[in-house]
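A protein chain is absent from this complex, but the other protein chains hold their places.
So that you can tell them apart, the chains are marked A, B and C in the order they are listed, and the count of residues begins at 1 in each.
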Amino acid sequence: MRYLPKSDAERKAMLERIGCASVEELFAAIPGAIRLRRPLAIPGPLSEPEIVDFFQARARENASGYLRFLGAGVYSHFRPVVVDALASRGEFFTAYTPYQPEISQGTLQAIFEFQTLICQLTGQEIANASLYDGSTALPESVIMAVRISDRARVLVARSLHPEYRQVLSTYARGQGLQIEELPYAASGQVDREALARQLDDRTAAVAIQSPNFFGCVEDVAALSRFCHEHNALLICAINEPVSLGLLRPPAEADIVALEGQALGLPPSYGGPYVGVLATKERFVRSMPGRLAGQTTDSEGRRGFVLTLATREQHIRREKATSNICTNQALCALMTTIFMTVYGKQGMRALAEQNLAKAHYAASELAKVPGARIRFSAPFFNEFVLQLACPAEALQQRLAEQKILAGIALERFYPELKQSLLVCVTETHARADLDRFVAAVRAACAEAPRGKA
Amino acid sequence: MRYLPKSDAERKAMLERIGCASVEELFAAIPGAIRLRRPLAIPGPLSEPEIVDFFQARARENASGYLRFLGAGVYSHFRPVVVDALASRGEFFTAYTPYQPEISQGTLQAIFEFQTLICQLTGQEIANASLYDGSTALPESVIMAVRISDRARVLVARSLHPEYRQVLSTYARGQGLQIEELPYAASGQVDREALARQLDDRTAAVAIQSPNFFGCVEDVAALSRFCHEHNALLICAINEPVSLGLLRPPAEADIVALEGQALGLPPSYGGPYVGVLATKERFVRSMPGRLAGQTTDSEGRRGFVLTLATREQHIRREKATSNICTNQALCALMTTIFMTVYGKQGMRALAEQNLAKAHYAASELAKVPGARIRFSAPFFNEFVLQLACPAEALQQRLAEQKILAGIALERFYPELKQSLLVCVTETHARADLDRFVAAVRAACAEAPRGKA
Amino acid sequence: MGDSTAKARPHVTPGEGLIFEKSSPGKHAYSLPPLDVPEVQPEEVLGAGFVRREIAGFPEVSEIEIIRHFTRLSTWNYGVDTGMYPLGSCTMKYNPRINEVVARLEGLASEHPYQPTELAQGCLKILRALEKALLEITGMDAITLQPAAGAHGELTGILMVQAYLTAKGNPRQLVLIPDSAHGTNPATAAMAGYNVAPVKSNRGGQVDLDALRQLMTENVAALMITNPNTLGIFEERITDIAEIVHARGGVLYLDGANLNALAGVTRPGDFGADIVHLNLHKTFSTPHGGGGPGAGPVAVKKFLEPFLPLPVLQESPEGRLRWNFERPQSIGRVRAFYGNFGMHVRALAYILAHGPEGILQVTRDAVLNSNYIRKGLEGVYDLPYPSPTLHETVFSDKRQARFGVRTMDIAKRLMDYGFHPYTVAFPLIVPGAMMIEPTESECKEELDLFIEALRAIAHEAETHPDLVKTAPHTTRVRRLDEVTANRKPILRWQPAPRPSAGPAPAPEPAD
Partner (left out) sequence: MGDSTAKARPHVTPGEGLIFEKSSPGKHAYSLPPLDVPEVQPEEVLGAGFVRREIAGFPEVSEIEIIRHFTRLSTWNYGVDTGMYPLGSCTMKYNPRINEVVARLEGLASEHPYQPTELAQGCLKILRALEKALLEITGMDAITLQPAAGAHGELTGILMVQAYLTAKGNPRQLVLIPDSAHGTNPATAAMAGYNVAPVKSNRGGQVDLDALRQLMTENVAALMITNPNTLGIFEERITDIAEIVHARGGVLYLDGANLNALAGVTRPGDFGADIVHLNLHKTFSTPHGGGGPGAGPVAVKKFLEPFLPLPVLQESPEGRLRWNFERPQSIGRVRAFYGNFGMHVRALAYILAHGPEGILQVTRDAVLNSNYIRKGLEGVYDLPYPSPTLHETVFSDKRQARFGVRTMDIAKRLMDYGFHPYTVAFPLIVPGAMMIEPTESECKEELDLFIEALRAIAHEAETHPDLVKTAPHTTRVRRLDEVTANRKPILRWQPAPRPSAGPAPAPEPAD
């Protein structure tokens, strides 16, 4: 096997040194009754070219070449090539958690920079080293809020990513949390009247997303005031952090649960991505996940270490703030490089392009007979297109033209029939957008003749 | 500009420190009359995604997706991914010539390993650090032979790569060398009778290639005996070094001029490749090109340095063995990695697959009415297919089926009409070969109705 | 460093500040095509109150500075690519380069989780192929690839136990965990709402069956066991253990972190496990990435299949694949989308590269390497549990402690010899643990150097204990002050010179 650095002669010599006649002897402790007496029925071995062929064949069975307007928590942005070039350095990607800081300063300093960038981006005071993704960052943030507040009731906006809410329900069951849904208003934003009704002094936290699942920007500052009146914490999920190049940061939220995929990670059919929590310094000891901190070495030089580990499972076991161990460090590194490449100017320019392109597309689509923009709230790069025909018919029609038109919302929101969640980013050229609009126009014109 | 690490404020501060009011002052020495007073009329600036788009659009205008049977000095072999992964490390590819050995041991040791591998592969005693490519290695080897022998007449096999011979003629003119052609026999190998006739005591060297341009393996040992009888040197060009996984090394040649492209470099429309000379230790001081040598540091540790530099232009100027300065070090590194990956077993296995596939294809093609194998000499992975119809017609017909059938030899050898140089490597699956043979069969059947 | 540290040599590397310290207004590294649609005024379309002025503090640097910054940072790391990384329990094996290539292919990395499944058959086939291979390797019946890491898999598994037992009428309250277990096990049980009861190990370093029998009541939901356990010792009585657990209606959860000792030799499904999570970043070579991403698939026996997270992959008779969401008994989602797909690609590539004989050889070599080290260090370091070990061996610092040299000192000193240290943090049942897992990826030469290094350090501990206690001596930074880091945490860079008095970052205005 080409990865194994040993010849049979060396194996023999090693066995001799150990004092074994055969390698079988080393497995003597495994009772015969449970030994596998046949070769595994798995494919392979394949040579390197065959492996490439196999995966290239699979890639061709997917949708490459399609023009896509899919967002909903996963965004396609230009990824500067330096991101992969640097993250591919073996010293980064073949290291593990920097338990031994003296030979892990590269990872540690990068995490420290990641934490800082996330704070700057979100307007929060501290951030952790990463969590699995946005969908698990949400329950972690809720559990954290429950821990801080010692209350068990949590209001969650219906406009928060449906799959995130599903994950939250799963986690909540184990923890015995009480999750209640907060409806959205006609504008697409959180229904403030409902919030006023539902919020009470047993409420640990209110969890919203901004821009929310419909692309609508929430008024975080106002919602935060509401929450704080009841001593509830405001949790703000951020799904599309590129928006923070322009949008007022959720500084007034108490915890930000952010999905970093948009910051330099490919869609990759759903992962790996990177979650992160940002919050106020005073909550640090309730925070789950690793933290890198600055310190000095015995000669007074600046260095970085993992710190406040008494929150973590390897020290506190069943009393830890979370069971997380392996996180998404390499993804965090990639977003760190991405944010550094775009930098202060570029993050704004990138956000501006998304805004301009999405608004161009929305305004052109709004002119199509049989289509309108469903919600009135301001949006960033994603919006809901309300159709006069079934969304599936239109999707189908456009797929034939190699366009993936968006995500039919009825799947997640039975009340939102004939509506499509459309995402437009800087990667779409105007010609793409015009082709899309023309296709939608044609499909809408045909639609009455469609099967629904 | 995104590559430039300076803000305008920094530029201003630097100018102030220098004592200049504007950067223009720094160019004061350039007379006004010759200053360019307009912006350059060149395209750009383009953003990174636009650059990718531009080159991808160009790539689509080429022949990707075509099944190719092209060799003739440029061979497609499986390239283990570790070759690019390692050669892409910045410390390798952004360094220059290791003039300062203390911080260039990586490059130097790799060159030392390259030199060793080339010696092992060719059966020679020493090898240099690289030359531009095989085509320039040939004249360098001829000039070296002339320098050693103090004779000016050189016999060059007509079966040596025609473009290499053209390069030799160009170089020879400046040096006043007398180049004479050595014909090939009906077998496809060097015509030994002609050699016996042409070889004399004024002959510095005889230059052959093996496998030669027609794919035929030459009897290097026998040719060497001939040459040595006349105190002429035998130069052996190697174009397809993968053949040396199986073929007897040209140990009896006095100089081997090798093109390393087949050892891990992509075809890349003709370059960059890597040339190298290997020879006998006694000729070392006549050898052009850099050499890495082993030595020790002031504390007795093994280390490597560039050595015997008195042969080179930066020391000897007009008396140097060549004017070469920048060579093809990174390509040499890539071939070093390639040879290490294949190793002793793999080089043989690779060669065996080439041999088997080429012979399978040749034997199937030989069965096609209107086609036969032109030469009788043993061949490795390349052979001449003699057709009963014009080669161009067949090429055209196959190109329509996205097959590039081979290289029409008439272009280089007016006497070799209706013949095609066909190359088959391990990258061709049997199905590819069968499709090729079937297409040739069909084309040959149609051919009489073709225009010639 | 004298000649004794033969493997390592010092080398000059440029120092490097924080990226924020290189920032200067006006520099930039990004580029975008010109905007080809009408510009919009953010304040107009979003409302002025929703627009920020700038991202205060964000860096402004050029591309070359970014390349240098992260290149330099990388050189201060140690990775598997640098040398032996015998971090016990972490299975730091070679991360094949081809896996990185295929995971980045256009058509895989580019695919969106919400594209129609008809246009994602390639992705789904990869997932299915991986599922099948993992089921075969574990001997289980059904699987989810959704969890993002081992601990996430544990939570998934324990929530399934809970759902299963709830469906049977009583979720129960207790999870049993051997005292040698990894910290994630109790943390997971707690996260799922269970109380934890430790099961003690016997002198052989294995689960004490009498203790287990006593603890295993009808209130116990599951036993979370690791096998081979974290001492590297195979639980020889595993089938008896399973019987005890099953007899009381409990579920046997297997932490599969140590599958590298078993694959091809024995299967969790064949020795009684009802649930097993795998760490693809351990056994199946997906890179550890400085801490992640990982992937923690969970395989289960038939009776637990209805409880698998949503959605599950379903194959039609014609071989078309789709996601099945109609699973009323499912615990629900544990993660958005379908898990860390990029890691699944890599793990499948690893399996394909090996095939059946290859996987078996890996297991054998991993165990061989570990036993070779054990042999080389026996008599030099204390071996608290002398039972045979498989893929890893846990020594202790007992002998060296006499000279005041502790496991952490020895670990730090290993760095001077050019090695990454072993695991020091656990198992907790071994005071001063030295948990060494070489994996199959080490050649004999590297193992010999490692053994030599640890033998030399043992000698140093006797003769020059201070040399060891103040190690490392050759690294870019010396021992770091973790106490101050904990007491006065500095968790982010701040532009102004901050008083060292304590953690008081100025709250960032939302401008």
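Annotations for the structure displayed:
To be clear about the criterion, contacts are C-beta pairs under 8 Å (C-beta built on N, C-alpha and C of every residue); 3 or more make two chains touch, one makes a residue touch a chain.
Note that the coordinates shown come from a computational prediction; the quantities given were computed from them, not determined experimentally.
For the chain left out of this panel, the touching residue among B:164, B:184, B:214 or B:375 is B:164. Contact with the omitted chain, checked across B:368, B:407 or B:440, is made by B:407. If you put the missing chain back, the residues of subunit A touching it would be 2-10, 45-50, 81-82, 85, 90, 103. Residues 6-15, 22, 24, 31, 62-65, 67-68, 71-72, 75-76, 80-83, 94, 96-97, 353, 415-416, 418, 441, 443-445, 472, 474-476 are the ones on subunit C that touch the missing chain.
Definition applied: only the chains that are shown with their structure count from here on.
The greatest centre-to-centre distance from subunit A, using averaged C-alpha positions, is reached by B. Taking each chain's centre as the average of its CA atoms, subunit A and subunit B sit 48 Å apart. Chain centres here are Cα means. That of subunit A falls 20 Å from that of subunit C. Centre to centre, using the average C-alpha position, subunit B and subunit C are separated by 46 Å. Counting only residues that touch two or more partner chains, subunit B has 48-49, 81, 85.
Annotation for subunit C: residues 25, 27-30, 32-33, 60-61, 63, 67, 71, 98, 100-101 touch two or more other chains.
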